[in-house]
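Apart from one protein chain that is not included, each protein chain of the complex appears where it belongs.
Moving on to chain A:
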Amino acid sequence: MTVDIDKQGPEDVPPAGPEAIKAVPVRHYGRYLSALVAIAVLTAIVLAFARGNINWGAIPDYFFDARIVDGAKETLLLTVLSMAIGVGGGVLLAVMRLSKNPVTSSIAWFYIWFFRGTPVLVQLFVWFNLGFVFDYINLGPVYKDEWSDFMTPFLTALLGLGLNEAAYMSEICRAGLLAVDEGQTEAAHALGMSHSKTLRRVVLPQAMRVIVPPTGNEVINMLKTTSLVAAVQYYELLRNAQDIGQSSGATVEVLFLAAAWYLIMTSILSVGQFYLERYYARGSSRQLPPTPWQKVKANMLSLRRPEVTR
């Protein structure tokens, strides 16, 4: 990156011209008042919690408790795997919905209608209770087992979250695919590229620009939604935190602790999203936005040369 230093003249004198206006600015009393009210409310809330019956010391005590760290790992694992199912299934469903084949597009439509229209908690319970419906699973020569051994709490959680997510992701992917100009497909076809190659090499990379930001949202949502799987006997961050809370008596404190862990994890994911968006922005904007590190470097450079930044 080059910084244009020469364009800024050294002189401090304002350019000679018509006399600058000197007027008394409008006083926005309403703004002062609303700021005061907001600060007062905030202070009241902070004070209330500070004086409340909360054992703040319990939070650092349990922050890196093995059960909490394990729970966070499980939460992350579940998030990553369910999102993988969600994205893979979403792309497939989106392509099915946009295909000219009326059968595949109707099936995709029906899938989305069903999985988006029912609460994910209900879906989780259904997966959990399928044991009442099936006694064993038999995939012919491939796999055969008792249902209860097959459908572990982990698989229940994964299928429940992943298949639900696929319905949402397919709509996001479809929006992305539709956003790519038709001329791109035509140009690729005119060069002799097949449908699948056109999709993979030309359309999808451009659709990603539209797909990535809402997908980042979905990942963060997913990380938080994993807390629901406590209901199907899967032990993740929230469930482990609650167990600690019950045995130690620090019920509310561990909830704060869990919230802090979720916040940390979602913050890290947001950073990842920034870099992913930056990658897919190549070619579409003339100058990529600077990464935080580049911003820091640029600021340090300008600090060393104060005459430039005046």
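Keep this in mind: a residue touches a chain if its C-beta (ideal position, glycine included) is under 8 Å from a C-beta of that chain, and two chains touch if they have at least 3 such contacts; residues count from 1.
As a working rule, contacts and distances are computed from a predicted model.
For the omitted chain of this complex, the UniProt record lists the protein as "ABC-type polar-amino-acid transporter", which is one of "Methionine biosynthesis protein MetW", "Periplasmic lipoprotein", "ABC-type polar-amino-acid transporter" or "NADH-quinone oxidoreductase subunit M".
Within the complete assembly, A:Met193 is the residue of A:Val126, A:Met193 or A:Ala231 that touches the hidden chain. Here the missing chain is touched by one residue of A:Thr118, A:Gln184 or A:Ser270, and it is A:Gln184. Residue-wise, the contact with the chain that is not shown comes from A:Gln206, picked out of A:Thr156, A:Ser170 or A:Gln206.
In the full complex, chain A touches the hidden chain at residues 181, 183-184, 186-195, 197, 201-202, 205-206, 280, 282-286.
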